[in-house]
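Of the protein chains in this complex, one is absent; all others appear in place.
Which chain is which? They are A and B, in the order written, and residues in each are numbered from 1.
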Amino acid sequence: MKAELPLHAPGTQLDKGYIGQSVPRPNAQRLLQGRGTFIDDLRFPRLAHVAFFRSPYAHARIKKLVFDKAIKSPGVLAVFDGPKVAEYCKPWVAVLAHLKGIKSPAQYPIAIGRACWQGEAVAAVVAESRSQAEDAVALIEADWYELPVVVDMEAALRGDYVIHEEFTDNVCFKREHDTGGVDEAFAQADAVVEDTFHFGRHTGVCLEGRAILADYNAAEHSLTVYHATQAPHMMQDIFSRHLGIPEANVRVIAKDVGGSFGIKVHVYADEMATAAISVIMRRPVKFVADRLESFLSDIHCREHRVKVRVAVKKTGEILAFDLDDLTAIGPYSVYPRTSGIEGNQVVNLTGGPYKHQKYRAKMNVVFTNKNVTCQYRAVGHPIAVALTEGIVDLAAQKIGMDPAQFRKINLIADDAYPYTFPSGIKFEKLSHHQTFDKLMQVMQYDKLREEQKELRGKGIYRGIGLAAMIEVTNPSPAFYGVGGARISAQDGATLRFEPTGMVTVMCSVTEQGQGTEAIFAQIAASAVGVTLEKIKVITGDTGVTPYGGGTWASRGAGIGGEAVLQAGRALRSNILEIASRILSLDKSELDILNNEVVSKLTLESKLPLAELGRVAYFRPDTLPLDFQSELTVTRHYTPRQYGFTFTNGIQGSLVEVDPDTGFVKLLKHWCVEDSGTVINPMLVDEQIRGGVVQGIGAALYEECIYGPDGQLLNGNMADYLVPMSGEMPDIICAHVETPTKQSDLGAKGVGEAGTAGAPGAIMNAVNDALLPLNARVTAMPFTPERILKALKKV
Amino acid sequence: MEHAVETTLTVNGTRVTRRIAPRVHLVDFLRDELGLTGSHIGCEQGVCGACTVRVNGEIVRGCLMLAVQADGCSVETIEGLSDSGEMKRLQEAFHLHNAFQCGFCTPAMLMAAQELVKQKKRFSREEIRVHMSGNYCRCTGYQAIVDAIESVIGK
Partner (left out) sequence: MKAPSFAYAKPRSIEEAFPLLERPGARILAGGQSLIASLNMRLSAPELLVDIGGLSKLRDISQQPGGLRIGALVTHAEIERSLDVKFHVPLLAAAAPHIAHPAIRNRGTLGGSLALADPAAEYPACALALNATLILQSRKAERRVSAATFFKGLFETDIRPGEILVGAEFPKVERSVFLELTRRHGDYAIVGLAGVADASGKRIAFFSVDSRPVLAKTAAAARSLEDGLLGLKKDLSPAADLYNTSATKLHLAGVLLSRAWNTLSKPH
């Protein structure tokens, strides 16, 4: 069902403009010529560089830091410890009121007295070049007193050793949920299956390292921060409050950002320290995390051990899910979103696509002496989807039913909406059966099963895996705002009509490569009536755009896009007001098409927009005395009716497992997604594919491996394996469109869908391949070692 | 004991002479000294490929070559190959097929892909994937990149 998009003033017969078209991104050519501007490309007079002295120990008291040699090293301007930087920057505690009972110690920009993870910064060297700063870091002398290290999550939960003296345990956050009737449901079941899944801790590995350039102007007590961040306004508020600089005196500018996926939406101690150092030294200071320190200090994610049980009838009906999730974070909850959200999402989303009514969940988030963790693309979904879909496959197997058929029986009906799910989340309108049917058709499921059977006879082991999913998008203030976080769930767009007939769009949602600026151009052009090349988009500058939330939780198209749409319509209306005065015609007789004011009835051109611009800006003396042109319009949008706008989708994976080597070959992957109105199918598809590949990374390759003493053992690009082109399959994307009624645009989010479903689909495919060999794997990533072990070959 | 070494190289057709500290790698030199910031740094370990530039007509990892080693060499970066027009078809194909997102890996992807285009032979998707597997991209699924290259090679 294609969305009905009344983009134009009521009564017109014009088409949807650029909405739904796969236009190549306008205004992105600079990236093809190496002429973009990433933070590390910026040059400033007197720019100083920061390098950090990082703890080699996972947990140790800092007895003494000696800077004598470091400070004399060539090019060094200053060396700072924690207490010094704390004089200029207040610490933070990452807790939110709606995560009941969540606790965390305070975190300082540079650690004071104690380092709690290997890689935590305990001193900063400022020098004229990064090389010189690193030379000096090597000259810092430190005396340490090693403390017990907590690495294992079960040990952390037991509390054998409590990391923080102010607490009596290592529990950051725990949550329990019980609909009631769960034990009864299990008693009534014909079959009960249970399993324990492990998810490997991994990390974002954005190609551009975290980057920040802070420029404090002492004369004006103002701070400009060039920051590779997804949320400039959030950072503006944080720099203001923690550095004691009035809000409007802080300007945060995100230039081109080299990938983020959530990594660059959090507050990092070393980045806050950099900003504080600029204030202390009264000159611009830059910090770019190199790859080695990225592995040690960019947020990690997804370290979970989950036990799950499902009760089913022999007809295939799921009666109940029972969940016990344990997840290990670092020694601090990360600011300001907290490190409790990922686990919270696992509780919210387990069982998501299905119509069972009974659900019980228990979840614990524990501190460890490993790197801090927080939200990374699809937050919690990859785990919830994988464990749900994994146990569902096991249940289907137990009762002897095909896994596709089992899902079909249990998917929430397409006409069941609005619907409240057992975890309390509310669905506006999903299309599980449509997406399921489409996937079966696109992947030719039955044919694949036949092929699989035939090849098994020849000793070739192929596996087919499915993963149905729901996804959180377009969040309302229910996500963070209600908990007290100064994270905006609304966004705004200002559209300014230029004298030559171009339109500048300034929007508070940001761009990290997903094509935000492209879709805003498409929406604006369509809403105003100009052609695409007339649009210029500016994002990522708190000094220029309206106030807003930025990019996260797949909200850019749905929220920012709606603000652009409303602003575009309002601008069109204002332009026609002027046109009616110039032409002495009724506004209702006019419209805008292809850069011209036209007759709504005949489409005959009446006035080029460039001419209207000339008159409005330079010859207002020719307009009626009481008339004022308003050619700059701002509109905001907040999703209000639903806490989150859920989307749905389903993925399929086809793999071949080599039983001799344990290697998995990815033959093909499919994703059918319903994200409401699709503004640019080409952009959406490669977003999905990028997300799927990240999910493939989680399923087969990526894991941050820590030793028993809390040392990260594989923190470099040769030892931490990211997906490269040689091993990736072609990924086929298809769409169903169920627009949300909460906005005129009808767009839901889609940026994280690929990552949410891929690990589950691949796990199910691998286990499907291993089925005849009586082997099963449940610990990601599925390395050859783990598969060979399951096959009992080693 | 470090002595700046007088080095002369040609960069994008322009002769450049500088005294360079031996420890500076080629990409840092191009970026910091010459302001050619189109070549990027992703790992400084030679694995991610973001620093790929051309030296004497062949692609190399700019982070694994000392700037002083480029003495007497001809270096070409993404800026040079853009301005000369050599990459025009490939860049257009990348644009049309949406083969880039954040753009950080893109200059290097183009440098590596151009090696295939230069050979004027048809390559299979599999061969393209293998050739490009030294260049890390986190944003795309690599598929659009393969599509873009496929549309240009052998023609």
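Methods note: a contact is a pair of C-beta atoms (placed from the backbone, for glycine too) under 8 Å apart; a residue touches a chain by one contact, two chains touch by 3 or more.
These numbers were taken from a predicted model, which means no experiment stands behind them.
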Seminar exercise, completed: Shown chains contacted by the missing chain are A, B
Problem set entry | Hidden-chain contact residue, picked from the options A:Val66, A:Ala106, A:Ala187 or A:Val794 | A:Val794
Problem set entry | Option from B:Thr52, B:Ser82 or B:Thr140 whose C-beta touches the chain left out | B:Thr52
Problem set entry | Sites on chain B contacted by the missing partner chain, in the whole complex | 1-3, 5, 21-23, 25, 28, 44-46, 49, 52, 58-61, 63-66, 68-69, 71, 112, 115, 130-131, 133-135
For this session: Could you list which residues of chain A touch the chain missing from the display?
Result: 130-131, 134-135, 138, 290, 292, 660-663, 700-701, 705, 713-714, 716, 718-719, 721, 723-724, 726-727, 783-785, 788, 793-794
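As a working rule, only the chains that are shown with their structure count from here on.
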Exercise. Approximately how many whole Å separate the CA-defined centres of chain A and chain B?
Worked result: 29
Problem set entry | chain A-touching residues of chain B, taken from the complex the two chains share | 23-24, 31, 35-45, 47-48, 50, 77-79, 82, 91, 94-98, 100-107, 110, 125, 129-130, 132-146
Problem set entry | chain A to chain B touching residues, read off their complex | 22, 24-25, 28-38, 40-41, 43, 131, 204-209, 256-261, 290-291, 512-515, 682-683, 686-694, 716-718, 722, 724-728, 730-731, 754
